[in-house]
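Everything on this sheet refers to the single structure shown next.
Every protein chain but one is kept in place in this view of the complex.
Labels run A, B and C following the written order; every chain starts at residue 1.
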Amino acid sequence: MLSKLMGHSEEIAALILFGIGFTNLLLNRNMMKKIIGFSMMDSAIYLFLASYGYIDGRVAPIIEDASAPLEVSAYVNPLPAGLVLTGIVVSVSVTAIMLALTLRLYKRYHTLDIDAIAILAREADPE
Amino acid sequence: MKFWQNLPFLLIWTPMLLSGVTAALKPRWALRMALFVPLAGTLGSAALLLECLRAGGSFLYPLGEFGAPMGNELRAGPAEALLALTFCAILFLSVLGGYQRIVAQIEERRRGLYCVMVLLLQAGLMAQVFTNDVFTAYVFIEIMTIAAGALVLARNRGRALFGATRYMIMNLLGSGLFLLGIAVLYCLTGELLMEDIHDKLVSLRTAGSYARPITLSVALVTVGLAVKSALYPFHTWLPDAYASATPSSSAMLSSLVSKAYIFLYIKFVLRVWGLGLFRETHMQAVLLVFSFLGILLGSIDAVLEKRLRRMIAYSSVAQIGYIYLGVALGTRVGVAAALFHTIAHALAKALLFISGDRLIGASDGESGFHELRGAGYRAPLSGAAFTVGACSIVGIPLLGGFASKLYLTRACLAMSAANAAVAVIVLAVSTALNATYFLTTVITIYQKPEREYGARLSHPPLSTAALAAFALLILALGVIARPAMDVIARGVDLLI
Amino acid sequence: MARIDWRRWIEEGGDALDRDMRTFQAITEAPEERDPFELPHPRERLTYARFHRWSHSKGERILKVIYFSLSVLICLGLSALLISTALDLPQFGADAELIDNDISTFYVEEGLRHTGAMNIITGIILDFRGFDTLGESHVLFVAACTVLMLLRLPGGDDPESQLARRRAEAFDRHFEPRGDVILANCVRVLAPLLIVFGAYILLNGHLSPGGGFSGGTVLGAGLILYLCAFGFARTGRFFNFKVFRAVTSGALAFYALSKGYVFITGANGIENGLGPGVYGRILSGGLLMPLSVAVGLVVGCTMYALYALFRKGDL
Partner (left out) sequence: MEALSTLLLLFILVSAVAVSLVKDLLSAIILFMAQSTAMAVVWILLRSPDLAITEAAVGSGITTLLIFVTLKKLHAIHTQKEVENRDGKD
């Protein structure tokens, strides 16, 4: 059991992190905490994905000498890293939007508490 | 490769290219761009549909020299082309029909950006329709999520900001679950292309290995897309976002964005998992329960609602339940019925949001039902259009909604006797509820008004023509239901 | 009430339409739609006070307990469920034959020969899977547009928007350091270094780790640092909204056009005339380096613009 857990240590850490981030995004009432939770959730998925590209004893997929004969089994799988690179930029864009929304909501309602914002928004504008 | 086979790529690429240009234009030219590009998309996808029907098959379009599975790939067939045509046409008509409200409700400095969002939304929609690669689907889901959120929050109103916030939070949760789902799929199969994942999953299943992770990935993708398309228990963000946005945005969100997610889900069911795996993981049964709940409770919510736009929003919850019901049957006939209902509902809901807003506009901006009395006389064309949309959703014969409900019921009858009985009862009850709230509304708008109303708004003739076009399309869908269904059925067969 | 003349609309075209729209706008503008960044309405303030009182009462504490226990339950449950299934997955780090398949071998084998990129990841994201990256740079673009929509202050000459702008500037100046000698001297050394480093990462993306995204971010960070030390007056000289719009639109258009060219020629089997070049040279890899630069410009400008928008609502 323990060896199995150790063998999956990266995934387990990633999935716990996913759980924490998900919970923060769903249930934390503070908008800033929600945003941080979202960032954590996304980086957890990237950790999960990239850990599968890794293969023990291989090096990063950057060819140093183009003239040397190519040894395919010397490099880790490059595709997950490419996907994660795409994902990281997506998550920073979304974070920026959520922060801007938070700023606007705070300017209008003077609170970061999403429940309070809900009450205020409904009272000020019933439709 | 023939020239017309470049059309799917051009349909995605042109709006993307022009969005950057639109950002640099003055607002009124940007608005024209937001009308022109969806119109061009409509023509392009119509040509694609015709050519696909003539060629009688589907084709793959590799992006780059190597194509799949090394690079990305697009896939187009009759079903995809029909969906693309519907989406582009509705996008164009929504912008045109809500033109006056966009100008009135969105400040000039934001209007140009609003048009950029419309174009990027179109690119995202087309990419969802045509993509054959799950990670590309994720990237374009994010574009669509953000663009749709921006369409809601473009209106400078506290309620719209709040609606957009809830929308974004729930949609980000959905994207996260979806991404984790495809990450698990990738870890299991090492592929990102839909067919290749399917092949690997089939061989894994016959070997009997990794049964639990496969179920997990199916569940994650299902829940993720269900949250994003507002299936019943995950629909809480929907009324706030739909009711507070400008009517064009509400129309686009309800009839395009959620439908694109549903089409993506259908592609997952048919092309990634296959109907066999979909049934085996019991996700089908779960979806069946959710869709029943959605159909009933969404309708009840709509009956209890006292304001027109929120009522239309809640009716969307019920209708999305119908579509998921078709998918959850797990048969080709069911999926075809679901696609037909997607199209019928998308047309009717966009029309309802736009004409409903005009009726409200003709009643001094009050959306309570007692204030709407006589709105049908004050805005006769909008009243007539609203009536057509409402009748289509209730399922009056000759209209699109009737045919789709008929096909759906027929597909339900193929289930085991007990299930079929439950399904038919649910459909009957919900049709009765639909009739209660929609026909009451129609009657209300033709009642004698209680008081005098102020000056009513006039609308540019072209945008009134958009309403008429919607109504005609709904009628046409009802009349040519049989050929349309044939096209869809052929498309579904080709999807598998 | 302005009446619409159908014929005039057709005869005079779009200008008449726009004029009429403006008249409608004056009529249909709801009162709440104006007042962009004002303090809440008195009635809202009253509600807020009421909520505040309630929030310190008992109801709040109960709600807090419910939220907390629900979070712990969901977090533990979700994690446990995910982990229990993840244990069935192929083991991490092992030579898993499922994921180390023909595709990844193909990338390593053919990546260099086909794209000319020593860094295979750059080859993947800019060439093989270039469509994803095209989508991704549009995600950044759509994010920048949304933040502009949300935070950019009205640019008009009317007193209200002028007041809003002045107020934003005053508050920004009040809360940011001015004339800080230590910061300014550090930045004089650091900012050029950062920008050179960013450019290096950007230009060498196909030869070493890095590429458009990381390089662009470092460039943006250099600009932001410069802004922190010397204020908007200095950066405004070379970077304003027009520059931002021109650079972003131009780079995105170049990116979309070149990818469109490559995809269409590739799909139709036309030779595109872009060879990999001499491996390891800076000017190798066909379009990789220009594409990296375009992405880097978009990313750098967007990062700087986001920061500036957050600080004072304009560039």
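The rule is simple: a residue touches a chain if its C-beta (ideal position, glycine included) is under 8 Å from a C-beta of that chain, and two chains touch if they have at least 3 such contacts.
A quick note: this is a predicted structure, and the numbers were derived from the prediction, not measured.
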Partners of the unshown chain among those that are drawn:
A, C
Selected from C:P90, C:P154 or C:G210 as touching the chain missing from the view
C:G210
Check the options C:L134, C:A221, C:A267 or C:L315 and report the residue that touches the missing chain.
C:A221
Contact footprint on chain A, counting only the chain that is left out
9-10, 13, 16-17, 20-21, 23-24, 28, 30, 32-33, 35-37, 39-40, 43, 46-47, 50-51, 53-54, 58-60, 62, 76, 81, 84-85, 88-89, 92, 95-96, 99, 102-103, 106-107, 110, 112
Which positions on chain C touch the chain that was left off?
39, 71, 119, 121-122, 171, 174-175, 201, 209-211, 213-214, 217-218, 220-221, 224, 303, 306-307, 310-311
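The rule is short, and it goes like this: only the chains that are shown with their structure count from here on.
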Of A-C and A-B, whichever chain pair has more C-beta contact pairs
A-C
Between chain A and chain B, what's the gap in Å when you average each chain's C-alpha atoms?
28
Got the chain B residues that touch at least 2 other chains?
135, 139, 142, 146, 149, 153, 157-158, 186-187
Spell out, as numbers or ranges, the residues of chain A touching 2 or more other chains.
18, 22, 26, 52, 79, 83, 86, 90, 93-94, 97, 101, 104, 108-109, 120, 124-125
Interface with chain A, chain C side, in the complex: residues 32, 37, 40-41, 43-44, 47-48, 51, 55, 63, 67, 70-71, 74-76, 78-79, 82-83, 86-87, 89-96, 99-100, 103-105, 107-109, 111-112, 118-121, 124-125, 129, 132-133, 136, 139-140, 142-144, 146-147, 150-151, 208-209, 211, 213, 279-280, 299, 306, 309-310
Please give the residue numbers of chain A that touch chain B in the complex, ascending.
18, 21-22, 25-26, 31, 34, 38, 41-42, 45, 48-49, 52, 79-80, 83, 86-87, 90, 93-94, 97-98, 101, 104-105, 108-109, 114, 117-118, 120-122, 124-125, 127
Write out the stretch or stretches of chain B touching chain C in their complex.
1, 5-6, 9, 13, 16-17, 19-21, 23-24, 28, 32, 61-67, 69-72, 100-101, 103-105, 107, 109-110, 113-114, 116-117, 120, 123, 127, 135-136, 139-140, 142-143, 146-147, 149-150, 153-158, 184, 186-191, 200, 210, 212-213, 215-216, 361, 365, 455, 457-462
